[in-house]
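Excluded from the complex is one protein chain; the other protein chains are retained at their positions.
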Amino acid sequence: MSSSTVSPAPSLPPEASAKAGAPLTKKALTSDHPTWCPGCGDFAVLASFYKVLEKLQYKQENIVCFGGIGCSSRLPYFVNTYGGHYIHGRVLPFTVGITLGRDDLHVFAFGGDGDGFSIGGNHLVHTARKNPRMTYVIMDNSVYGLTKKQTSPTSPLGFKSKTDPWGALDQPINPMRTLINSGATFVARSHATQVNHMVEMMHKAALHDGFSVVEILSECVEFNDGAFDSSIPRKGGTWSTIELKKNDGSPEDAARHDPTDELAAFKLALEPWPGKFGLFYENKTRPTKNAVEQKLIANTREKTKNASDLELLSKTFARMR
Amino acid sequence: MSSSTVSPAPSLPPEASAKAGAPLTKKALTSDHPTWCPGCGDFAVLASFYKVLEKLQYKQENIVCFGGIGCSSRLPYFVNTYGGHYIHGRVLPFTVGITLGRDDLHVFAFGGDGDGFSIGGNHLVHTARKNPRMTYVIMDNSVYGLTKKQTSPTSPLGFKSKTDPWGALDQPINPMRTLINSGATFVARSHATQVNHMVEMMHKAALHDGFSVVEILSECVEFNDGAFDSSIPRKGGTWSTIELKKNDGSPEDAARHDPTDELAAFKLALEPWPGKFGLFYENKTRPTKNAVEQKLIANTREKTKNASDLELLSKTFARMR
Amino acid sequence: MSASASSSANTPSIPDVVIRLAGNSQDGIQAIGGFLARLAGRSDQEVMTYMTIPSTISGGPSIFQVRMGSGEILSAGDRADVLVAFYQHSYENHRASLRPGGVLLYDSDHVTPNPDDKEITAVGIPMTSATVEAVGGSSKEKGKNIYVLGLLTRMFDLDVPKLTQLIKERFGGKSEDIIRNALLAFDAGYAYPAEQLRYRLEKSTVAPGGRPQVTTDGNTALAYGLIAAGVRHGAAYPITPWSSIMETLRTELPKYGGLFVQCEDEIAAISTALGFSYGGNLAITGSSGPGLSLKMEALGWATMAEMPLIVINVQRGGPSTGMPTNIEQSDLMQAIYGSHGDAPRVVLAPKNVEDCFYLAMEAARIAREYSTPVIILSDQAIATRIEAFDEPDLPKLMVNLKPDTRPRDADYKSYPLDRITHHAPPGSLMASGKYPTVTGLEHDELGHPSASPAMHMKMMAKRREKIQALAAILPAPELAGDQSGEVLLIGWGCTYGPLREAMGRLRAAGAKVGHLQMRHLNPFSPGLAQTFNRYKHILVVEINDQGLYGYGQLATLLRATFCNPAIESITKTDGLTYKVSEIVEHVAKKIGLADTSIGMRKQSVLAMPVRN
Partner (left out) sequence: MSASASSSANTPSIPDVVIRLAGNSQDGIQAIGGFLARLAGRSDQEVMTYMTIPSTISGGPSIFQVRMGSGEILSAGDRADVLVAFYQHSYENHRASLRPGGVLLYDSDHVTPNPDDKEITAVGIPMTSATVEAVGGSSKEKGKNIYVLGLLTRMFDLDVPKLTQLIKERFGGKSEDIIRNALLAFDAGYAYPAEQLRYRLEKSTVAPGGRPQVTTDGNTALAYGLIAAGVRHGAAYPITPWSSIMETLRTELPKYGGLFVQCEDEIAAISTALGFSYGGNLAITGSSGPGLSLKMEALGWATMAEMPLIVINVQRGGPSTGMPTNIEQSDLMQAIYGSHGDAPRVVLAPKNVEDCFYLAMEAARIAREYSTPVIILSDQAIATRIEAFDEPDLPKLMVNLKPDTRPRDADYKSYPLDRITHHAPPGSLMASGKYPTVTGLEHDELGHPSASPAMHMKMMAKRREKIQALAAILPAPELAGDQSGEVLLIGWGCTYGPLREAMGRLRAAGAKVGHLQMRHLNPFSPGLAQTFNRYKHILVVEINDQGLYGYGQLATLLRATFCNPAIESITKTDGLTYKVSEIVEHVAKKIGLADTSIGMRKQSVLAMPVRN
């Protein structure tokens, strides 16, 4: 980037603009009736996502929601925006193509723990290091739901599944640790029983200028009943959120979390289960892939003196004479 | 694992046993003449690996070396043991099958930064969390060598390649951080210009009871000349190794590194380039996948009262009547 | 309905009966079906089942159909004699599947049938409330399915001791309460007074094989076939309808000292399996459609490295994610040609549940003897349906495999040009002192990479010729019916039963028809060209698309190989197994047969006049 003359601009989401007289409502956003099992945590994620879109008031036609494959990955069917269902584990590179090709869109990807951390694990890392402007919501139920109860990469040791009837044997991954290490520039954790918290996290994620990820513990009542009770107060668990530094110089503030401190975020991620919920990590300074590539285009165009496509290609062929 | 009755045994490598009167020598281990470019760092890795095998004195026929695809992945051709060349990025799951199926073998996997961190990145993570007993050596030249100079996931920002003639734009991964986070139980870093250090690291790795990884900076003289000069003293760089805690109670010891401390290892990994070399992380307590599965087999066999295969299957069919 | 007698002497005797149970997927209708199927198996009767799985996550309408009786039962039946309808939607969606004269048993707590429908006998039974009453307490209507089982047991005079035994076995692991409740529900159903509904299933006319019958589904048969073949290692990733094979193997293999690994994806899975095989432990991987697409690169390596491997594809509706819970036979071309380069491999397809067991054994044998990947193309229909068959003669069949690490002579070569490759697994001492290399690059006889044009030609030939050598000794597929004539029906996989029945009906109608179910799809068995020449029409019946040029996948391959223009296609892509009548009608049209109903049971057996 030594030859850059145009400076990197932030690739903030296009200005939220309500359509005259037609605010985006839950009603307008509601599509097919969800096919999830009654009681599935994903219903609450969907409801919260509606609220986030209502808050954001983006143009409906500029919103894109895509899923991988899994129960959770079906969420886009239930949101009346552009979107759909890609193949298992590959929704991130697919949505990277959408956001990099179309800077005017708001791109959301959805998936499960299997989709995101098992078959899709490498795409997560490489998407994160590119830092495209988009939001990724992982509904972690610590099991393969759609295929009916096999061990997932977040299933705890000892979890009894159809592929580990004696209890899971392989060490699970730690999603927060994995996400922070990936280089994602916004990493948060929430819980499907906490609608306000989910809305807050997803809303912040959507406004983040870069690759933002929200992992939501979302119970699979069919195959992993009670998995997250330890963080549900009404089931005797503890709900413990991350208090962010206010930089008010107060003594209490020293104990609060600075989300720009990667090592602190990593430490938080190492806390024993069920751990904390909230914003673990945020990096507002790394330029997005959208911005970096736009800058490259701008620099290159400047060098070509904004020649037309025909002029450019004609020159190239002239050089081949 | 609640029903376990057999306790998990360590899956230490089978006792090193020299063949009577025929110690394993470099000569016996030398195979085809390496096809690398003159000056390529991989020659030194190969030479060091011969030394490691000479030290270990395993039975020659019990050693297996496999590579993915890349210049570095060709190393197994030049070692006269069992082995070969699998497909690009998938050498880890392949070697996992070898070690889990054959507890009597010593399994080594080799590859490059592209093979291991780009296309193979996910296998690294999932192999690490399984913790199979085997050693993985990554020759990191921060470029795609075999395909002639494209940006690799470890190419630094600004690195000029055929796919980034203006300098690499995507944030590279930090191999040590990635390896520590993966859950590998032995993570070390070395340099192709430091033969003794390489030998020490690979030797320790081979003796580790679990998934051990050694990342070696190995210069591609053809496409990334001088990339690692900053850690080569005779080129004006600094060679800085990790001093390990001796637990001798001395004051100096406080500053030394405890490789069992994950957070300390993570911090070390965050040091600015070229950083330190040596053993970053080691976990000697997590049981290997080999041991865990052997224990499962033992428990299950105990329950079946060591019935013969025929008895077992006959019983199953009887239940289908 | 003509049958009316209530005393056992006058009970009408019927050869077989088709019962369709329609409810929601939570109602345990699979369980009733399973009990009936296994009972049939234990009674030396033939049985075949058919079920649908809702494609939604949270359940939904589901059916289970079971056909049982004497005589060879080849399909689950196009239409039913008895329909058990739990809900109004069950009734409405499945009424048409009932043959005239058939019996509708409906839950009068939920269903109101059309009172003007006189074509069938409708019997309302308060299944829900009767169950709640019988069982009482907290379990509520949960035993409804067992209640219906009791009803059907009485209706068809089934073996009560055997059934109660089956119930006890099924719920054996659970609490005493559960068993007691189940038996209460069963007894209540059995006691329901519907004296007009009494039949007796004829005893089997098929000579019992001297061995007891076992009852199971195709996925289970495949898994145990592999175990019988000595396969002790495998790796996979879950996907419907493949998963149950991996679940069985993951649970069973440790008992045999083996090991099955759940991997992070299908590429890792085939790689781990190949690593097992390389170590001398013949291994298995498998998946369904999308997962197979991911295995194509590594499968090419297996061909190049000449590594034995078994790969199962339980086919489902495609392309892409497609129709995951439906049947389709559209992965044949991919099985043969899906990898880049000329990468010959073996492809087999089981014709029914029993064949899953034997074909798994054959696959393992071929993989070992020819050092080749072998793909078994099963399908969603065979995978999930239940059949009864003779228990395999295990002492005779079972194979014991261990890595062969005996020392190798000085002239050992991993890729000899004059012999079929048999790898020496690591641990084998090499007298030459030279250890062999295995690679996906083209190589010489010692496995060292080679870019020599001549070597590439020779090694390509080596890999091709071993498959041709296998082809030469394959058994000719069994040709049923007329050995020459007007029509040869060809099928593969789950179409076996319907084709065989269709052949019977067409022959009954006077046509000269043969049937050949192909189990070896790549390479083909010898002698097919001659067989084909004896028929005017060769109709290949497949559940896949007609393609750009009008031919299904097997038809395309056969045309390419034999260039016989008599080879034509019958295809469909509705995600359902063939009905016998669909095939009969297609063929009748082709050969101008007017009366296709000959041999077809139009009226339900339940409506037939008393025969004894």
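Labels for the chains are A, B and C, by order of writing; each one numbers its residues from 1.
In this text, contacts are C-beta pairs under 8 Å (C-beta built on N, C-alpha and C of every residue); 3 or more make two chains touch, one makes a residue touch a chain.
Because the structure is a prediction, the values reported are computed rather than measured.
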item: Of C:A451, C:I473 or C:A594, the residue in touch with the unshown chain; value: C:A451
item: Residue of A:K55, A:R90, A:K160 or A:K267 in touch with the missing chain, whole complex considered; value: A:R90
item: Touching the absent chain when the full complex is considered, from C:G189, C:G338, C:G447 or C:G497; value: C:G338
item: Omitted-chain contact residue, chosen from C:G440, C:P477 or C:G493; value: C:G440
item: Residues from chain C at the interface with the omitted partner, ascending; value: 55, 289-290, 292-294, 296-297, 300-301, 303-305, 313, 315, 317-326, 328, 330-331, 333-334, 336-344, 439-442, 449, 451, 453-454, 456-457, 460, 464, 467-468, 471, 522-523, 544-549, 551, 553, 556-557, 559-561, 563-565, 567, 572-576
item: On chain A, residues whose C-beta touches the chain left out of the figure; value: 28, 31-32, 60-64, 76-77, 80-87, 90, 92-102, 104-105, 122-123, 125-126, 293, 296-297, 300-301, 304, 307, 309-310, 312-314, 316-317, 319-321
item: For chain B, residues in touch with the removed chain; value: 35-38, 40, 69, 71, 74, 85, 87-89, 118-119, 121, 144-148, 150-151, 153, 162-165, 170, 222
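The criterion applied here is as follows: only the chains that are shown with their structure count from here on.
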item: Centroid distance [mean C-alpha coordinates] between chain C and chain A, Å; value: 41
item: Euclidean distance of C-alpha centroids - chain A vs chain B, Å; value: 32
item: Whole-Å gap between the CA centroids of chain B and chain C; value: 43
item: Junction residues of chain A - those touching two or more other chains; value: 118-119, 121, 153, 170
item: Where chain C touches two or more other chains at once, by residue number; value: 264-265
